[in-house]
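Yeah, one chain of the complex is gone here, protein chain that is, but the others are all in their spots.
On to subunit A.
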Amino acid sequence: MADNTPAGSTTDGAIQVGGPKQPIDARVSAPASYDVADFPVPHGREEEWRFTPLARLRGLHDGTAVADGAGVRVEVTAPEGVTVETVGRDDARLGKAGKPVDRVAAQAFSSFEKASVVSIPKDAVLTEPVRIAVRGEGGVAFGHQVIEIGAFAEAVVVLDHTGDATLAANVEYLIGDGAKLTVVSVQDWDPTAVHAAQHTALVGRDASFKSVIVTFGGDLVRLHPRVVYAGPGGEAELYGLYFTDQGQHQEHRLLVDHDTPHCRSNVAYKGALQGKDAHAVWIGDVLIRAAAEGTDTYELNRNLVLTDGARVDSVPNLEIETGEIVGAGHASATGRFDDEQLFYLMARGIPADEARRLVVRGFFAELVQQIGIPDLEERLIAKIEAELEAAVA
């Protein structure tokens, strides 16, 4: 469903049942691999690169970006009982959630020197979040982060990206049976940062994974949140919120791979755009493989274009190989700021800038409430207000 689509946007969605013409697997230029050499250098016309301005990746895609030791500083603050380790490349826990799916992620996997592993023991119920601060210091870095949560444990992890950097990274979430993990990744970069990352969650039997991706900053941010299931009964909720300003490129490419029976997924991403050459890309790939009977999935992307000159590409894809499912659906809509809403509010005496703020706050409110972490909700609302102040000024 696409309504009120402004010029300069696509909402191509597709639902394919049975033997699709171009399955999601076939739309990538190379199969997943840990080795960067298995991926050709992209030229920009490949399906998975066609929306990304390669020239602004600062060499992360073609091997010319080299770690310089001044990329990012990572600080982990964890409550008692949580183990935080820095490990070498040969640690057995690395790469378990899945392989890198594009050249930049493989470059990161081939180039990092030390990885950080955060382990939450089984049955532990954390009352405080684990906080991972990734502070950009202006240079180039390749990162690897593993978050492992034992069976029936419950935890919230906040990954906070600030400062300036050219960063390619992989983040893995290994979620034990019956565990509940919420991860919030905030991209609050300086306007100069370049950040490409793959976040892969391996969701255990009857486990719950909630991902909240919040992207405000950066010159170019390209994230791949991915979910695979290790056993039946798993549940994934993927929420995202972005505010794309003038000149920014913010790209979120999701994949939920239902290859296991009786798992659920729910995806909801909302973005606002303002300013010339603001570009948001949202790709929502959901695969329901033949074995995944009893799957229940829904994905939604909504965009609110506040000014002329911004562009949205929103492409939901649902590929279904079995009819024995509970439900599957998608929705994508990109709309302009609605002049009728503006008129209604102004006709009640509310000045235009305040009316605009009310509507945008309202647009995000429902999603922000899903996060369930009050101090983060407040920070997000404050951040949205600040973005709007800048827009209205």
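As a working rule, contacts are C-beta pairs under 8 Å (C-beta built on N, C-alpha and C of every residue); 3 or more make two chains touch, one makes a residue touch a chain; residues count from 1.
Methods note: contacts and distances are computed from a predicted model.
Enquirer: Which choice in "Sugar ABC transporter permease", "Fe-S cluster assembly ATPase SufC", "FAD-dependent oxidoreductase" or "4-hydroxy-2-oxovalerate aldolase" gives the name that UniProt lists for the one chain left out?
Expert: "Fe-S cluster assembly ATPase SufC"
Enquirer: Looking at A:Ala291, A:Ala365 or A:Ala386, which residue reaches the missing chain?
Expert: Of all options in A:Ala291, A:Ala365 or A:Ala386, contact with the hidden chain holds for A:Ala365.
Enquirer: Since one chain has been left out of the picture, which residues of subunit A touch it in the full complex?
Expert: Within subunit A, the residues that touch the unshown chain are 338-341, 343-352, 354-355, 358-359, 361-366.
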